[in-house]
Structure formats: C-alpha cells, structure tokens
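My structure is below; once you've seen it, I'll send some questions.
The complex is shown incomplete by one protein chain, all other protein chains being positioned as in the whole.
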C-alpha cells in the first residue's frame, strides 16, 4: 500500500475537483482525504488530497509527469506531490533559550514529529550539551554585526551540506537576512512570543504587561522580509490576571511558545500548509 | 443565482467524489464548498456540498429526480438536498428556565438563526410573557404522570398543525417519550448541563461540585430513547475553582448552556450535521 | 444578616491587612471573602473584602465614618463601601447593532445582572422596538457633527435625571467626548471588536481577515480620552481558519462581543474592579 499527499492551488475554474478526482480514480487510487478551499475574493482554488494505491508497479515519477501533463498544465496549477516515506529535513536555529529546544527534541525522540533533524545551528555555545544529549550535530556559528555576512554564508553552506528542507527558529535571537529568506521561501518557521499583530518586535511580554491585557499569546509564522509580518501558521493564548508579574507572563508564555511552535512544525512537516498572499491555508 | 446544499452518506466506494462532482459540473453547477469524511472503521462515506447555479430554468424537483436516478440509486446513497430559501421550522419546548429561551429569541430577532419559530410549547405558564415579548404563539400543555399520553398527543397535534421540522428542548424539564422521538428521529435537540458522559441525569452541577472538578461543561445532543446518550452535536467547557459554590457553577453553566445550544441549533438549521451510528458528523 | 463589600487601594505599608481585618472583627463582622494584591513595581496595595454582619443596630453611615477615621485616614486609602442592596444604575448607549442589546436585556430579565437599567439612549431610532419589548424607556438623541455638543448635553441631562451610576456602550457607534468621560471617570464601559491592542479603531474584523490571523478576539475596557486605550476589563477569543470569510469573522465576533461585554458589566456591577494606572484589577 502506497500513500501520497497532493497540494494544489490555481485560479478557480469549473470542474477542477471532478477532473482531479477522476484522474485519481483512473490510476486506481483511493482518495482517503480531500479538503478544498476557494478564496472568493482572490478567486483562487486550493486543495489537499491523500490517496492510497494498491499497485505493484509503483512509479511516483511517472505519476508526477502524468499529473503535470493531464492536470497541472491545463489548469495552470501550482502543485506538489509527496510520498509518505519522504520525511522533510529540518534545521534548528537556536540561541540561549532552551525550552522550545527541549520540547522539540523530546517530541522528536518520542516519535511525534514526521521529520529528520540533521543539525542544530547556534550563535552561542551554551546549548551544545542539550544537542549532545540527543545526539544531534551542533554547529556553533557566531558572528558580530561586522561578520554577519560571513556567518550567514556558513549557515547556508551547512544547510546545503545537510540538504535541509526547512528551518525552524526556536527562539533564535537574530534577524534572518533577505539572502537566507530568498533561499528558503515559506520554509523558515519562527515563533514570536506575542499574539501578533499585537506587540511585534522585542520584549512583547513587557509591552503586554504595561498594557494590562487579560490574555497573552504566541504566534508561529513563516519568515518574510517584513519582521513579524509573515504568514501566520498557528496562534494560541492563555489568560493572565493583575496578579501576574512580568516574570509570570514570561513563564506562562514559555508554555505557549513551545506548544504553538510544535504544532506549526507538525503541520508543515505533514504537508498541511499552503502559503498564498501572505496568509497560510492550514488543512486540518 | 440559486444555491443548494447536499448531504450524502453511503457505503464507501471508488469514484464517489468524482461521480458527484462530475454530475454537478454536468448541470452547470459551481461547487463552492465540499467537505467529505470516510469512517474507516465502518467503511462509510459522508459528504456535504454547497453549489451555486446561474440558470434561468431552475427546477429543483427535476434535479432531485435526476440526482436520485444518476447517483443515489447506483451508489445506494442516503441523501438530502435543500435550497437556500427553505428555512426549517423549529418548535421550542420549555419549562421554567428562561436563559436559553431569551438567548435563542434574541439571536433569532437579531437575524443570526436561519430558521422559523412558529410556536413555543411549555408545561408551565411562567414564561408566557417572554413568548409574548417576541410575538411567538405560546401553548401551555400541562400534564401529570397520569395524563402524560394526553399531553404528548396535544404536543404532536401542535407540531403537525405548524408543520414543525425540528424540536429544541431549551431546558425542558420533562423526559421525551419514545413515541415523540420516533416521530422526529434525529430532529430533537437537547441541552444537558454537564460535560457528557460525565454526570448524566439530574443535578449535574451538584455532582460536579461534589467531585471537585476543575472544569464544567455543557453538551447538546440529539435525543434518543437512551437518556443523555444520544449523538453529541456540540460541547463546551469553562474553568471553575475551589472558590466557586454550587450557585456559581449553576451561573457559569447558564452561559455554557446558552452558547452550546445556540451553536447546535445553528449547525442543525444550516444542514451541517449528519447522524450515523449514534455519532454526529459536523461539517464546519 | 447584612452584607457589605469594601474596595481599598493605597500605598503598600506594613500591617494593612492586619489592621483592616482587626477592624472588621472589632465591629463583629465576619469576613467571607478577602482578596488582595500588591503591585510590586508601583508599591500599591489593593484589597477587596466581603463581610457579613449579624447586628440589629445596623448603621452603614456610622461604619463608613468610623472606617474613614480608623483606617482610611491613617493609611491614606482610596476606598469604597457598598451594601448588598445598592444596585448600580446603568445607562445603555446603542446605535444600530442589536446583538449585545438583546443579550444584556435577556440576561437582565433572567436575573443574572445585579443592576438596574433605567434608560436606553440611542442616536438612531431603529432599536426602539427592542427597548419597548423589555419595557425600558428609550431616548432618541440624534446629532450631527455640528450639533454634537447639544446632543451630548441632552445625554448628560438624561443621565443626571435618572441618577445613572455607569454607562455601557453596547456597540454605540459614536466617540464619547472628553466632557462626558470627565463626568463618568472609569464608569463608561465599551466593547471593542478586536483583541486589543491588535486592530484598534474602525473595521477590526476586516483588518484581522487581511492579516490572516488564526484567532480573533473582543475586548471590554473603560473609556478614556485615548481611543481604544483605556483599562482592559475582560478579553476573550475564538479560533478562525482560512475557510472563514469576513462575514464569518463578524458573525463569530458577535458571540465574543456579547459574552465579553456581559462579563465586564457583571464584574463592574458586582464591585469587583479597581482601576489603577490605566490597568484594571479584577477580583474573581
């Protein structure tokens, strides 16, 4: 039994669903999941399918070529097709905070994340022992304002060397440059410690405390050149009261950060997201 | 522009989606919503579609007949098709609690519920003034243990007279008999003031308080012959602490009850639910 | 049995709690609720007490004078004392949206809000029938940009005539002027249809939709001269997905608005809030 996942988006047109489902039926596939969405304002069609095949002569490349010729070209689709056994390779970028790091490595060790973690890159040495505990190669790539381009090149070299598919900034305390973003469009996931767009930038817990909010949040989003303005993947919140200090906000926020980031990573690794027009379609 | 909603369930088979979407395309319909679900254990397929038609010669009866012949018969489907302008008629059964009643009538007056409320039936006279405020016919149908059959007959006569489609028990304090249930299968919605299956039966807030739970809930479900065991449509919860008394539980619970019941009513009226195997498929 | 509620705040000092609780004991009161908070940054002490008295010779004015002399003066307290039977008088300001109005009037009729609603003031005539349904005097006070001062004076006259204690803006679509705010400091409650400080100002649901957030919110706050920046009383949120249109945001938001506003009104009417430094202490 083979299983594939297909992500599609294109201009909305008549009979797309019929055409795609006919095609799957024609190659003896069984659709086990189909979710679609039409953005009525933008007139764009989105779909995610999971199909099972019970064939002996399995040739994913032939199917891809066929799909391109039969469907993608006529409908002018943007699309991707993944087999179940292709696990994406994730690089972790970290600095000094360890709570998201422990959470991700713990979940990965416990078998909850369908991905590989070939390496961890950090601009500080502090968390090397954590990487060691989980037997993941740790690369210390420090840089100053003056050597940032050099540091970034080292990062890019490492990402290439390990054939990394996507990057997770697990409370990485540096701004990613346009060059790196351009290499990994919609493939860099950040966790911001506020309920964006409230409190963008630095020290959001302090700002939230000053404003006297009754709820704090965390936001995971794809990184774009506009700081903290990329497409949102997942958000969550928790209640606070007047009795909570800034330190309490930070501590409660850690729980949000790790949960929200873990969910975003999982959604991305399971091929459940499509980015369009600075928004994220999330198929559940 | 005409709009229809189709609900389907049948044994899972190859090419159902392709066949249905082909059919819609063949009659010049445009699918604006499609959600499907396969119960892998039971091997049952469920689908909800919304389609728009831009035809002048609109004949819903002809389409229904065609759908039956072309699709429903070959696939042995259970199905229903609704046009946008068919608003279901809802009867409210109440007793003495007025919070759900005010909430439903307020929402209905504010245009939030796509349904009609031709009448209210109560076994107490207390809430007649509320019905009067909203200009809805109020029928006082009292009965004792000895006259229950008679009272039920009056209820059935009223429901028939007003061609009622479904019934909502808005904290109605009587048990519905099998006879009435048989007349309205999966068309009677109840609100139970606990997080079922915890605390079924009477006085759930008292039981929850005694047990020292940290969360209380409410559950809206279709009524079946098994008390508080019908298919669940919607549930929600709220936090409580040791500082809350039973009275606080009851007060906080009122908010849950009205919200959960209103959501269930809306889902049902919008044809977003399918009952199967004592569970409710809820298309969102 | 008499019951009083006391709210206190003052500079933090040694032995405040001991002094107050000693005092209550000395006049044969029994403390049934005590919650206190120290703002460590500002060095301010806050406390809320509920006490019961079993005395025949009950004289609240004498107790107030005694409290002022014995405690409030020495500790330089800001304080207030309320007996259980003093229900605050609330004026409702509305425009054309009716969902919060129905919710508040429904809850009030159902006995959930410990307050009186002597009048409703609106700058539109549309919702007069709703006020009539609930037998509450409705005053139509229209004004243009040019006659705003005049309109405001009519509002102030009505508020004075009915000895109003606090004002609730139930989706009132006009900006309150500094003159009115000055007359009712921390006594005007607004509901804003976003998770402040995200999306202040007009059309927050549209902004939220454009930003692609995964959670929308509502915020109830006291009105100050800075638009949408007053002390927050209560906030809540609900999840949205890519499949929700702006219209869905608005509909889901209505539920948030009515719930959050109802909670804020209840907290205020139950004397559970103290405003300090543009924040609201909320005793639960």
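Order of writing sets the chain letters: A, B and C. Residues in each chain are counted from 1.
The rule is simple: a residue touches a chain if its C-beta (ideal position, glycine included) is under 8 Å from a C-beta of that chain, and two chains touch if they have at least 3 such contacts.
These numbers come from a predicted model, not from an experiment.
Enquirer: Considering the full assembly, with which of the depicted chains is the omitted chain in contact?
Expert: A, B, C
Enquirer: Among C:25, C:62, C:80 or C:227, choose the residue that contacts the chain missing from this document, as touch is defined above.
Expert: C:25
Enquirer: Which candidate, B:79, B:102 or B:195, sits in contact with the chain we can't see?
Expert: The single option touching the absent chain is B:195.
Enquirer: Which residue among B:62, B:80, B:149 or B:215 touches the omitted chain?
Expert: From the options B:62, B:80, B:149 or B:215, the contact with the absent chain belongs to B:215.
Enquirer: Touching the hidden chain in the complete assembly: which of A:98, A:116 or A:229 does that?
Expert: Among A:98, A:116 or A:229, only A:98 touches the chain that is not shown.
Enquirer: May I ask you to list the residues on subunit A that touch the chain which is not drawn?
Expert: 98-99, 102-103, 105-107, 109-110, 112, 130, 133-134, 243, 251, 254-255, 259, 284
Enquirer: Spell out, residue by residue, where the missing chain touches subunit C.
Expert: Answer for subunit C: residues 14-15, 17-18, 21-22, 24-25, 30-36, 38, 40 touch the chain left out.
Enquirer: Touching the absent chain: which residues on subunit B qualify?
Expert: Residues 37, 39-40, 46, 195-199, 211-215, 217, 231-237, 241-243, 245, 278-282, 284 of subunit B touch the chain that is not shown.
Please note the rule applied: only the chains that are shown with their structure count from here on.
Enquirer: Give me the chains shared as neighbours by subunit A and subunit B.
Expert: Both subunit A and subunit B are touched by C, going by the contact rule given at the top.
Enquirer: Which two chains meet at the most C-beta pairs?
Expert: Highest contact count belongs to chains A-C.
Enquirer: Under the over-half criterion for shared residue numbers, do copies subunit A and subunit C use the same patch or different patches to meet?
Expert: Same: when the shared numbers are divided by all numbers used, the fraction is over half.
Enquirer: Mind pulling the residue numbers of subunit C that touch at least two other chains?
Expert: 243, 284, in rising order.
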